[in-house]
Every structure is written in structure tokens, then in C-alpha cells.
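I'd like to ask some things about the structure below.
Yeah, one chain of the complex is gone here, protein chain that is, but the others are all in their spots.
By letter and in written order, the chains are A, B and C; residue numbering begins at 1 in each of them.
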Amino acid sequence: MPLKNKEVSLLLEKSRLLSQSSMNDFIRNLSASYEVYAPIKKGKQIVFEKVENPGEIVWDYETTQISPKKFLHKPFEKLFSFEDGGKIISENEEIAEKKQILLGLHPCDVRAVEILDKVFSKRYEDPYYLKRRKNSIIIALTCNDAHETCYCTSFSTGPRIDRGYDILITPLVDNFLVEIGSPRGEEILNQYGEALSTDSSILMEYHRLKNAKLEVIENKIKNKMNTENLPELLEQNVNHPLWDNLKEECLACGSCTIVCPTCYCFTIVDKVDLTLKSGQRQRVWDSCMLLEFAEVALGVNFRRERAARIKQRIYHKLYSFEHQFYIRGCVGCGRCIRYCIKKIDPREIIAEIRREPIEQQS
Amino acid sequence: MKEKKIKVDYMARVEGEAALNITVSNGKIENLKLNIFEPARFFESFLIGRKFDEIPELVARICGICPVSHMLTAIQALEDAMEIVPSGETMRLRKLLALSQWIQSHTLHTYMLAIPDYFGYESVLSMIPEHRELVEQALRLKRLGNDLTVAIGGREVHPVTPVIGGFTHVPPRDVVKDLLKRFREARKDAQNMVEITTQIKLPDFTRDIEYLALTSPPQEYPVISGMLASNKGLKFKKEDYRKHIHEVHVPHSNALHSYVIGRSSFMVGPLARVNLNYSLLAGEARRAAENNGLKFPYMNPFYSIPARAVEVLHSIETCIDLLEDLKLKADQPSITPKEGTGAGVGEAPRGLLYHWYKINNKGEIVEADIVSPTAHNAFNIEKDLEEYLPQIISLPEEEMQLRCEMLVRAYDPCFSCSAHFLKINKRES
Amino acid sequence: MSSSHNPYMPSLVKIIDIIEETGDTKTIKLIFVDEQTQKNFSFKPGQFNMLTVLGVGEAPLSISSAPGEGDYFSHTIRRVGNVTGAITRLNVGDTFGARGPYGNGWPLDKIKGRDILIVAGGIGLAPLRSVIYYIKENRDNYGKVEILYGARTPKDCLYRREFDEWREIPNTRLLLTVDNVPEGTKWEHDVGVVTLLFDKISLNPSETAVLMCGPEIMMKFAVHNLLEMGFKDKDIYLSMERRMNCGISKCGLCQIGPKFVCQDGPVFSYYELRNLTEKIF
Partner (left out) sequence: MKKPSVGVFKFTSDGGCQLQILNMERELFDLLNLINITYFPMAGVDSGEGPFDIGFVEGAVTSTDEIIRIKEIREKCRILVALGACACYGGIASIKNQKTQRELEEKVYTDLTAVHSTKAFGIDQYVKVDAYVRGCPIDKNEFIEVVKSTLLQIKPNLRPHSVCVECKLRENPCIFLIEGEVCMGPVTSAGCGALCPSRHRACEGCRGPASDPNTPSLARTMLEYGLTPEEVRLKFIKYAGETQAFKEGAGIK
């Protein structure tokens, strides 16, 4: 798609080129003032962890098992602590300022943060998430490749990205094309990074390279989810026989929800210490795939059937989110497929329903 | 003189379930039975048909106190059967793991099971108010042993990382660094332990005992490998175990009685080890022994108690050396099972442990033979009692009973362990 | 203690009175320890609070008093588990935590001028007690009222000592039934499930709004019968129960289809519910 002149100049104004070494300096400088988290190698996996030196960063990683949401909505979080049997309650001190940089998020993970932002700010504001969010700078990273489980194009959440980041990095040839996404991004880039070039023709060339790369990736994503009329389709297929078939396969292990970048459900638990008087209230990630999720007192369970739980997961992502937060709940990162032992695949679920939808009853 | 009955229905402060029944009439022992009623667990039966790589994990469950010994000895036997040679790093890690368990188990026994007798308490819990510092010292040492087991093995009881061929995991460097620091600091606690165990008044009782333990090549105090040797001239390789040691099933007990073929009962354990390998102990340990007036060898089974303390100090010294040497590499070769038989021997905290397996080419266990330290010792304990009783026969019944219990406890018997190995002595014929 | 900016922080409440309702249920009257918080606290019938016993947990409980009842609010709590157990072990003067009110409450403005059928089962009467007193206070705003209440046994009936007062509300009928009557117990009312009382309903289905709360299985049969009798799904309001941990539509546990019971509910019309992607009954 050719860009108009004005758009081009705007684009170039917001672009810089950094060499490998100045990128390393940039990150090193950032580390002095912020906690910097980025994809690094840990054993056989790439995980988001604190960066000790820029050389550790894996720029061409495929995807991480746990998404960077863990830095915003923590798996375990202290809400507050109490003493003297609850007579003294003190707020979480960790809620206090601590600036962090989340570096190397792929577009799908960036867009997942956008979804979480909505969840945690609608109606009641969640102070824990929002404070942390405010203190986080997001440096996105253009994907290096597309993989079998990627289907971001189905939701337009990647591989192109136009919002949600403070800075976007695209490694090209031996350099890094860096694009500014927010005033905050511009500020840190100017303060900590040294550009190799701001020459517009060079930058233009790099943008061309980036575009070509994105096209290759886009074309590689063949296995998509057809999202046309998705809500209507799901509304009509609540009783599709496929749900019962899935129940036989799914292990209800919960892995799909733990790895999902937009899953956010949590349980609140109180932990007392051995005085039995003081302790803390915590929240812990929960999962709708687990039996206990919808269980209430006296053993009543509103989703005892595994089929009902699988449905809840798929419907929440692909249907309910739109009603609740006016956004789709899936970014097509493919983690739930990749990390499912049974390879249960939302793309196939939708495709199968489309193949043989339930006749609409009046 | 009237009849005296000693009846301890349920021995406390030992692992597992056992009773002691003694009848003395007119100064003569009418009846003496160490009745191990710990139910049989049929390990050697249900291991048959299981896969070779499950065995270390399964046999660990023979004993909650010395799972490491069972795992490592089984691994050794299976490696022997399949001709696998572990790396030097693996051997270092195994030694560390075994020693960590010695520290844990010896401290547990000394402070929690044995010392209350000598301090005049029912249990370590009742000692807390008056001897809190001593208990804290004990807990600190025990925790140290446990923390090393956790670092290398993954958890205190039934570790998960040791496998045939090596380890699935090694601890991160900072954990090792921290442990090293704590081990260096722990020397003092261990020296105290030697002091305390020599200060308590041990009963005076000696018997002409045959003691059996591993001996290693000259430079090393034995832990997880070596030749078997006794003070009465036995010296053989693990493959020849069954040429020298047999057992019989005695009706009053769920454990078997082991004996040296053509001779009688024998003793295994810390005292046997220190007696046979005194010169191989770490310098610090020998020094502490000498400073406290200990002069090994002893033919008095009660001296197992100071022997344990000396071994704790020795273990700490050895662990420091080993920890400094670690490369922190998890070697884990992939293994294709092959047919064969193999034996393994090791020094569990309580003494010599023997495992032997026969596997087929699918890697299934065809036959298993396991003899635990307490199974080795059970017969000897009865023999000791037989000779000890006449010496204390004039004591009041209660005192006599306590003395008998103290003697049994000196062995730190592990009855769950011993009851797992009930077996037909079919190889005897 | 500040609770304004952090919605997860409970405020201390103090028990000022405890009324033993049944063997396992108590009504407790509460005030916020902080006077200002108590003054600012206003709620609608059908809303609930999250009650907290620190170290034990938090649970959603309907406010059972009516807004104008007094300078306190009350909860009627059935002891079924951790939090309800811990609260019912407390005494007058004891403090614990509360935050709220949450939820939409009954649509009492919307149904102004209509006849009202109240159907309650067991502990489900708690959020409806608030309605009954609300109507009493605003009697002219509503038409005829019939209250149908079913409990397990006569002894399990909540608010027994208040029944006479309810009957005296003008134009109000109270019909009672229990599942069974143990031998030797006096009982002059019906025996059987609550739907048995439906024959006695004298209200015109087209002019009536139904407010219902009780076990889901009871509500299932009740709704079914009411629909057969000509009541419209848009006029039947149900207070739903789901597991909830936050009360502020964050934790995600209480969803029915796209609805958060804690915020979109707990009161829904049956019309709303029947069209959800997650079937309730």
C-alpha cells in the first residue's frame, strides 16, 4: 500500500536507525534507570526475564510460553497485609512506583495488553494493574517469522502494529529500525539512545525492507481463523455436537489459559502465617478450564461438565469479550495451541462449526 | 530370683514398628525376641515386571529416612547390569547427596532419638524448654543436611533428580555458593556434636562383634562404593555378596536374620565404618575425635553414637571439598536397556545396603534382591541383647527395659526398611 | 483505613445485634466502625456486600435490611463454609470487614405501579426481605403483593417472627410451604415445593412483576410454571448466584455467558438469561 507524502514524512520523523552496538548501549543505559525485561534463553526455552546484559536478548525468538502479561498482572500478587486478626490492615507496598521496561513484545502481545487495559479499568479501576501499567514502558519488536500456530492476521493484531507501544524495534540487516510510538518513547530514545542515522533516504530504505519482511510473514500465515460474523455464529452453535467431542479430548489441564496473554481470571486467597493472626490477602491466576472455577458452597458447581468449561473459554475469548469490553478477546498468538498437549485449536473449532453449523431455529 | 518380663509393645524413637519381648527367669533368659511387626511391603515382588528406569524412584520408597541410599544403590546395580559408567561429576553429586543424608539422618538420630535417653527425657520435644539451644543447634545441622539434599535432589524425602546414568538437574551456582558458606559455618555445630556425644555416659558393654562395612581405595572414606570388608578377615567384591551373606526368616519377626555364612551375626553402620576406616576420615574429624578422647575401634555398640557425630563432622568437611569442585553439569545419557544382572552396595546412614537386579532386554525387572542395613543388623541386635542382659540383670525392671531400648536404639534401626525385604531364601539350596 | 481509592480494601464493620433465625442461619446487624463511611453508605434492595474475615476469606452476601430500616444494615447468613462459618461464630461487638454495595439490585423503579409476586426459597428470602420492607415504606407505588416462600422444614423458615408484620402490610398475602414437617411440629401451611403454591396465586400475570431468589433448581421449575401460567419472561426477575471473588467484575469467576453476575446482576430478567450463550436452565 503506497503511503501519502505526509504520512511518509511523519513516519520518517518518528524513525531512527540504531546500530547493534548503539542498541546495546541504549539497553544498557535503560537498565541503569529501569528494570528491563526481555526475551532471554533459559534452558530450552525463551522466557521474559530481567536482562543482565543486552547480549542475552533473543531478537528472533518465536514466542514465549508465559506472555509478558506476568509483569502487569502478576501470577501471585499481594493485595494487602493484615495483623492482629485483621484489626490492622496495610496496603500493598509493592503498588508503589517501580518503573519497568517490557522489551521485545511481539505485536500480538502488545495488543493483548490493550485488552487487559480494558478489563482492569472498566467500571472499577484496579489499582494494582493500573499503577504497574502506568509505570511500564513497552518496547515492541517486529516478528522475525511466522509459525504454524500464529494467526494474528485473523484479528489484525499482527504482524503489523500501529499502536500500543512506546517504541517499536525491527532488526534489519545488521541494524535496528526504531520507531517512536509515544512521547514517552521518544523521550527515552532521545535520552538514552544514539541514532546511527536519521537520513530520510536511508530510513526509507529500511522501511521498505521492513515492509517486505512483514509481507513475507503475512503470506506465511495460511491457517487463519475466519472471524466473519463470529459472534452470530457462536450464538447459534451453543449446542453444536463438537463441544461434546472436545470434552473427550481435552485434559482440563488449564495450560491453555495460563499461557494466554489475555486470560486474566484470578482467585483471592488469604494466607495467614503461623501466628494465625497476621498474613496477607493475595490474588492468584485462576483458570476457567479447572473444575473448581465455578464451584460454590455445598458442592454446587455451575460448570461441572468439561464441555461447559471448554465452551466458556472459547466463548469468553471470541464472543463475550465483545459484549463486555467491546474488543475481541483473542490476539491470535497461538500459545493455547502450541502449549496444548492435545493440540486443541480454536481455528479448527471455528472451522468445524462453519463446516456444519447448527441450522438456525426460529 | 523372680521372673522379670520386659515388654516394649511399640518401640519409640525408632523408624518403623517393632516390639521387644524378653523373659528372664531365675537370672536366665527364657525368651528374647525383637519382634518387627512392621507389615511386609513386598517390594521384591512388585518390582518384578516394572521398568528399569522406575526402580530408583520406587525403591526410594522403601525408606523415608534413607531414600537417597536406596536410590543410589539401585542406580549403581542397574548401571552395573547395563554396563553404564557414570561421569566424575555425577559421582561427585552422588557423594554429596549421600553425605547430605548422613548429616540429616545422624543428626536426627543423635539429638531426637538417642540423646533424650541420656538426658533423661521422653522426647526431644520435652527437651525444648530446658535445652532450647541444643535443639536449635540440632535443627540447624539437620536443616543443613536437608538443604543440600534439596539442592541436589530436589526434595528431602524421595529426591527426584538422580537417575540411571546421572542427574536430571543440578543446582544453580548461587545456591551452591550459599551452601558452601553455611557448611563452613557448620563445622562448629558438628564439633559440638562430637563433644556432646562423648560427654554423655555410654554404658560399658563390649562384645566380640564382627563388623562389616565398605572400604574404598586408600584415599577415600567409603560412601557409595567400595569393597566389603570385616574385622574378621572378610574381603570381597559386591558381586560376591551372596557368596558370603545369607539370611533366614525367623517366625517371630517380619524381618530376616542376616549372617555371615559359616559364622554368625554381624554389625553394620557408623561404628563399623569408623572402626574399619578410621584413618580415612577427614583430618578435622579425627582431630575432634582425639581431642575428645575417642579411641576407635570400639567393640561397644553404644559407641555408634559418637561415631555418628564424628561422621557428621567428616561429612561436612568432605562436602566442602566436593562443593568447591562441582562443575554443575547435569550428565544424563540416553539409555537403551539391555539384559543382565548387577549388584550395588552403598553405605546408608545405618550401614551397608545391598541391591541386586536381573533385567531382561526390554528393560523389565525379572528378579530383585534387596537387603537393608537394619536387616543386616537385626540378628546382631538380638545377639547383643543376649550378652548384655546378664550384665544388667540386677537392675530394676524399668531400668533394665530402658537399657535394652537404648541398646536397640544405638543401632538407629529402621524397621520399615527391614520389613521390606522379607524373602524366601531360595538361593540357599 | 481508606477504602475509596482501592476497591479491594474492606472497611471494618461492627456487629451490633445478632438474631438467630434457624439452626444454621443468623441475621447480623452491622455498622461501619468509621462514622463517615456509615453515613455515606447507601444501597438498594437486592444489592450485596463482600464480607471479609481476614485470614479466612471473602464472600458475597445480600443486604437483607431495607434502605430506610435504621442506622445500620443487616445480612442474613447461612453457615455453609469458611467465611459464612467464621462470621456466624462472631459475637456482638466483634468487628470484621466489608466492602460494597455491589450489583444492580431489584428493578424497583422500573416495576413501579405493578403487582408484585415474590417467590423465595430457603436463604433466597434474604435479598427479598429488603424488598418487602421497601414496599412497605413505599406502599402506594406498587399494586397487590403476594409472597411465596418455601423452606426445608418449619424450623428452617427465616424471619418467622416478622411474618405477622408482613401480613399486615395492606394488600399483601404471605403463603408458606415447607418440604417436610418432622413429626410433632406444628405447621398450618402447605407442605411441598414452592411451586405448589402457584395454584393460589391470585395476581394477573400480565400485570405482575415477579421477583425470585432461591436455589437454581427451584428457580428452574418456578420459572417454567410461571411461563405456563402466562407470566412473561421479561417480567420474571431472578437473583442469580455464581462464585465470585472480587465483586467488581475483575476476577472473571461469576460470568454467565457475557454477563458478570456481580455487576450486570445479580438480578436478571429471565428474558435476558434465556438468550445468553451459556444456558442456565
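Miscellaneous remarks
Definition applied: a residue touches a chain if its C-beta (ideal position, glycine included) is under 8 Å from a C-beta of that chain, and two chains touch if they have at least 3 such contacts.
For clarity, every value in this text was computed on a predicted model and none was experimentally measured.
Contacts of the undisplayed chain with visible chains (whole complex): A, B, C. Residue A:W285 is the one among A:Y151, A:W243 or A:W285 that touches the chain not shown. From the set C:M9, C:L30 or C:V56, the residue in touch with the chain omitted from the display is C:V56, counting the whole complex.
Considering the full assembly, B:K142 is the residue among B:K142, B:H257, B:R286 or B:H314 that touches the omitted chain. Of the candidate positions A:A32, A:V173 or A:L274, contact with the hidden chain is made by A:L274. The chain not shown here touches chain B at positions 10-17, 38-42, 44-46, 50-51, 54, 57-58, 61-65, 67, 108, 112-113, 116, 122-126, 128, 139-140, 142-143, 146, 154-158, 160-161, 163, 168-169, 249, 251, 254, 330, 414, 416-417, 422-425. Listed here are the chain C residues that touch the chain not shown: 55-57, 81-82, 85-86, 89.
Contacts to the hidden chain, counted on chain A, fall at residues 42-45, 47, 64-66, 75, 248-255, 258-259, 269, 272, 274-276, 285, 287, 290-292, 306, 338-339, 341-342.
Here, only the chains that are shown with their structure count from here on.
Chain B and chain C have centres, each the mean of its CA atoms, that are 65 Å apart. Averaged C-alpha coordinates give centres for chain A and chain B that are 53 Å from one another. Averaged Cα coordinates give chain A a centre that lies 40 Å from the centre of chain C.
Chain C contributes residues 1, 5-10, 12, 52-58, 80-81, 84, 95-97, 216, 241-243, 245-246, 248-253, 255-258, 260, 263, 277-279 to its touches with chain A in the complex.
Residue ranges on chain A touching chain C, taken from their complex, read 79-80, 82, 85-87, 89, 91, 119-120, 122-128, 234-235, 238, 264-270, 272, 276-277, 279, 281, 283, 286, 288, 293-298, 300, 302, 308, 311-312, 315-316, 319-320, 322-324.
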